[in-house]
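Data first, discussion second: the structure below is written as structure tokens.
Note that one protein chain of the assembly has been removed; the remaining protein chains are unaltered in position.
For chain A:
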Amino acid sequence: MELFANQVLAGIATGAIYACMALAVVMIYQAIDHLNFAQGEMAMFSTFVSWQLMQWGVPYWGAFVLTVAFSFAAGIVIERLLFKPLAKAPILTNVAGFIALYAIINSVAGLIWDFTIKQYPTPFGSSPFLGSQLISTHQAGMIGITLLMLALLFFFFRFTRVGLAMRAAASLPESARLVGINTSWMIALGWGMASAIGSIAGMMIAPVVFLEPNMMLGVLIYGFAAAVLGGLTSPFGAVMGGFLVGIFENLVGTYIPGVGNELKLPIALALIIVVLVVKPAGLFGRAIVKRV
């Protein structure tokens, strides 16, 4: 029972990171109807930026805030330079754009910081949380930061005018323009926010997976699985999906013999396929009905 509780809690902790990545993916998907394959690499690059800042002597939380701000700006710049011109391009052009972005960011990070694995600090320490052996303070911190971020996002989208405008632009771009919303900038803002959310996920998971240019590959696939499970049209679903995938991953790895760490990733991929076949809209997503 102790083992079960332990694995569930650990699953919630890593699930928090998947939830962040899934949320970032869903934000961009809502805005432009494409999956951002480079979301993980953007988060990885942000994490390296924070590491570099700390190497230069900036304290952890200073580096954290600067990195989130940098990622927000970088997300907007990427959208303006790369994806705004592709807005009306066919889907494959966009996919090629995402893959190019993935490869470029990955290589540039390798070029600047090389591919050796680096230690990454945690501000929460790694002692047992509240004296309990179940989760560490870092895992509790990850969950706390994620929940805090979700609460802020909820407040932003629910109660601010910009949040309302972003929702309108994502759901009905033409109507949004007809009430005077600059939908193009709302998309850029969505990219900025997705990039900032991803950077937080990167900085939270880096102490666990260690810092290196390929650190986010697995995390992003879990993020995709979470987004698909929760429903690509539902930010809330993406978050729930993240936690569920985190728990699922840990329980399967623990209780099903033969599934070690090596087989965990294929399970995420299998989950994506099963959801797409059985319930394509996901647990919380809306099925898109087109009137003909």
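Heads up, the rule we're going with is that a residue touches a chain if its C-beta (ideal position, glycine included) is under 8 Å from a C-beta of that chain, and two chains touch if they have at least 3 such contacts; residues count from 1.
We adopt the following convention: contacts and distances are computed from a predicted model.
Selecting from "2Fe-2S ferredoxin", "Cation/acetate symporter", "Amino acid/amide ABC transporter ATP-binding protein 2, HAAT family" or "Tryptophan synthase beta chain", the unshown chain of this assembly corresponds to "Amino acid/amide ABC transporter ATP-binding protein 2, HAAT family" (UniProt protein name). Annotation: of A:14, A:136, A:183 or A:250, A:183 touches the absent chain (contact as defined above). Note that of A:84, A:167 or A:279, the residue touching the chain absent from this view is A:167. For chain A, the residues in touch with the chain missing from this view are 161, 164-165, 167-168, 171-172, 174-183, 286.
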